[in-house]
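Read the structure below first, then the notes.
For this depiction, one protein chain was excluded, whereas all remaining protein chains were kept in their positions.
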């Protein structure tokens, strides 16, 4: 379990977002330098990750999807071990076996990064059932995309969580895209949140590019789930600023859409807000950015220097 | 394709319901007489079947679930060939291969009786796609239960039909039970219809034990689907008066619930209404009931006298 | 020992394990309704009805198993597993490996299958081979009430996901079942009858058909050994090879279709590891590669029968070594 942290102030939220962005930029740099495993970056979605994860307590657990770097880093994951996993090294969180997109980290309460879209939804109810039956006030946060909300398991998961009164905070990062398909082609209406009513689940939509708004909404949602022991759906409206995965390709995306959302970049926004408020000086900011970059340089060095697993690992960990 | 029929008047609706009831009673009689294949009867739900199917045109197609006798009979299926199928005889609609609960009848536009709960929902969209792409104004009626609405495929089917503008009339017979589980244990709220809004689909709930109300609502719904080429959900609130299947067992059901719904029996209700209105004399009614019983006696005789398939049929019809 | 049916034996194992370990719970479509005695003893939290949704039933089990519970889920009929393949195969089966061993998935998924009740192909499909083919899973398919109990105990105590198949035709068959501890380790076949001329390998209901065939063969002077696999994964390869080294002849019998079935695996194993012992071709007697028919006589014809087994065994013992020339084959 991660250490308990005091409620993060606005600066800490920014710091976490900067770390996530630095991580994704490191991935992009690796790709620019030569062949590197496919990764789905979360550039543009940092506020949703930092805002929600920062609202969780150490007793809570997380399940997430292929675009999970933000959730992991906001939870305190070591970017070196994350990159090592992506690069298939034995020092990775999963010994390099799962590779990119599938990191789980038991000590952080991160049960699953599923690249089966919807896998996180199918396991979240069970994790929440454990929370209920084994005692304590822990809850489960389940991150998924607008695409996952098309899968039948979304329906089944929310319905079961509702009739069984399971403490799941469903967090939909509605980033407007589902791989190569725009959300508008896959659903009527613009939001996932209204679907929750069908299951008797309360839902709220929040501006997913405003990290303070997300943090506030998530704090309220977490408190509600913790006290009611009922599911809740929080939808963060945001945008996937890059292609579905690296190497980057956005040829099929309307450039005007990208531009409009880049103008709402969550990190720029939080920077401006803190500078405006006087909560941050340009020097502070430069320092924060430098620290994030350094952390990622160190992480990359660690991962690159880490050995690959021994071939004998091929058939270990299949059975307990 | 079944012959075009004039819009059925109230008497015809009663006649169809009587035929369905006679069919189910014949099944029950077989069971009382000795071992007989399991069958899920639709006793108590005849109004939903007769009311909706009577509103369809000959160019329309049907997919349904395990409780399908009413849909088939209202569509004009031969009760003799239906019983023959249940009894595994070569004269059955499917040569006895599918047996009870899975009758399809191409000449009637009945594409599928699925005993995979939800199978009808997964194929209905495709049938409707064919209707759209191959021309004509045909629509597809898809019958399913409140239980099927728990399956993920319900969500996927409605969503696809909505974003693709497919002419599917979804008909949910909410009979309060899902095999051995009461609907109240599997969903919050009492109705399926409100879920349609999540997909931008219009929905209406109708008293499923009032055959005239069902027929009227279905006629409007069919017209709407036919003209808008959009899906529509019609929920008929009704009740499964017997156990999940024959042989009958209702030991787990609250007797008060059964009694309350028996008092609302759709056939008794339509009889009383027609007698009250003077649209029917007791003699007419006796004649109608006798005709239904005779039809089923003949059907049972036909089925019982029919041969079993030749063992060579074991491996035919696997591939086209 | 008391006589119990297979269904009773399973129920007894579950109740005993729930008594032993408070982390064990059971849920499924109608589980609580069908087991009021379990609800009464263990409470509504540990014996649950679910919504009609196999995917989330299996997924909930996997999630619960990863986080400290030991769920049993009743998925009813094997074809319904088709709605739970992602949860069983991609999650429960793979996530231990994919997490580098961080999580384990102690859970049992129950399903019925097999001919005899004329329920047709959407309720009857012998799918055990799919799960044998999938990494990280174990697969059990017993033939006697005592084994149903003992293997259920083992399955519940195992740290891995176990698919537990109940051959419908056996559900009401009575047999002697030990009270209390009846543990049968996963992965051990049982020699049901000793023999020296031919090995009949089977599992589930067709074990009994093999025993019947062995009786007939004995009357004709052919000594058949009958091996009941009981667990299909891990497969007791040592027991299979031991028997074939002794008899030199193998007939594998199951109701599932032949292509890529368990019989193929057993035959391939023997052709690789006991080739030198083989005196005759390896024969598979299986259900046809067709959906299971409902019509009673067709369904009977679908299920492997004793006379097909005896005929095959007779052909094998009649084979003369050294083997015939290539040209002689059809």
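For reference, chains read A, B and C in written order, and residue numbers begin at 1 within each chain.
What we mean here is this: contacts are C-beta pairs under 8 Å (C-beta built on N, C-alpha and C of every residue); 3 or more make two chains touch, one makes a residue touch a chain.
Because the structure is a prediction, the values reported are computed rather than measured.
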Touch criterion as defined above, residue of C:117, C:183 or C:245 at the omitted chain: C:245
Contact residue for the chain not shown (choose from B:64, B:122, B:237 or B:306): B:122
Of A:150, A:192, A:267 or A:288, the residue in touch with the unshown chain: A:150
Omitted-chain contact residue, chosen from B:38, B:97 or B:224: B:97
Residues belonging to chain C that touch the chain removed from view: 79, 81-83, 85-86, 89-90, 93-94, 97-98, 120-122, 125, 127, 129-130, 132-133, 135-136, 233, 235, 241, 245-246, 248, 256-265, 267-268, 270-278, 280-284, 289-291, 293, 322-326, 328-330
Absent-chain interface as seen on chain A, which is shown: 37-38, 88-89, 95-102, 114-119, 147-148, 150-153, 178-181, 185-187, 252, 308-309, 311, 313-315, 318
Residues of chain B (touch criterion as defined above) contacting the omitted chain: 61, 63, 92-98, 102, 104-106, 111-112, 114, 116, 118-119, 121-134, 152-153, 156-157, 159-160, 163-164, 316-320
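Keep this in mind: only the chains that are shown with their structure count from here on.
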Rounded Å distance between chain A and chain C, as computed from the means of their C-alpha atoms: 41
Where chain B and chain C are represented by their mean Cα positions, the distance between them in whole Å: 37
Centre-to-centre distance between chain B and chain A (centres being mean Cα positions), rounded to whole Å: 46
Chain A: positions in contact with at least two other chains: 152-153, 156, 159, 163
Chain C: positions in contact with at least two other chains: 50-51, 53, 55-56
